[in-house]
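With one protein chain held back, the other chains of the complex are shown just where they sit.
After this line comes chain A, so read on.
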Amino acid sequence: MSKQHVVVIFPHPDDESFGASGTISKFRAEGIPVTYLCGTLGEMGRNMGNPVFANRETLSSFRKKELTEAAKQLDIDVELLGYRDKTLEFEPREEVADYLQQKIEALQASLVITHYPGYAVHPDHDALGAAVVAAVEKIDRESRPEIWMHAISNQHEDDLGKPDIIFDIAPYWEQKLAAISAHLSQADGMMSLIEIHDKKHEQTERLKMERFYKWTFS
C-alpha cells in the first residue's frame, strides 16, 4: 500500500481512547493520518457523570462534545456512523458491512483497527467488529487493508493465544490520559482508579500496553 491511512472503527465515544489512543498517537507522531469512524453516540451509557450531570436525553450531546475534544487531543478526524447505542447487533449485518465498506474504500484505509468479534464483551463491540470483517472481505484482495483487533474478554488468550502486536505506549501516556479525560461523563471511574492507585495498578498497567490480533482471511 503506497499511502497509509489508519481507520479506527469502534461503536462508542471513548472506545478509541481506552483501547487504542496510544497506538493512534504513535501513528500520528509518524505523520500517518487517522480517522475514527464512531458507530454510535453512546446514548445508552450508564455513566452520567459523578456527580451526575447528564440525563438519558442529554447524554448524547455530552458524549458528542467529549468525542470532539478527545479527537482534538489525539489530532484525528472523526466521522459518525449514526447507529444507536446497544442496538448494533440487531441491525442487518450485511447493511452495516456495505456501509462500512463504502467508508473504508472512500478513506483508502491501509489499516483498520476494530474489536475482535466474539472476544469484545459488549454486544456493540462484537457486532461492529464482525461487520468490519464482512466489509473488508468484500474489498478486492489486493486493495484490502490490514485489520488489527482488540480483544478484551477475560479468557480471550485461551482461544486466541498471545496478541500479534503489543505496543508499550508509555511514550504517549500523556496523550492517552488527555484523551480519556476528555470523556468526562464516562471516564470518572477509570480516572479515579488511576489517581488513587500507584503506577503498578493492574488497570493502569493494562492501559499502558495496547494489544492487537491481526485478522487473517482464509
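As a convention for this text, contacts are C-beta pairs under 8 Å (C-beta built on N, C-alpha and C of every residue); 3 or more make two chains touch, one makes a residue touch a chain; residues count from 1.
Rule of thumb we're sticking to: contacts and distances are computed from a predicted model.
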item: UniProt protein name of the chain not shown, from "YojF family protein", "Protein HflC", "(2Fe-2S)-binding protein" or "Cytochrome P450"; value: "YojF family protein"
item: Touch with the omitted chain, as defined above, among A:Asp15, A:Glu43 or A:Glu210; value: A:Glu43
item: Touching the absent chain when the full complex is considered, from A:Glu30, A:Glu57 or A:Glu142; value: A:Glu57
item: Touching residues (missing chain, whole complex) on chain A; value: 41, 43-52, 55-61, 63-64, 86, 121-124, 152-154, 188-189
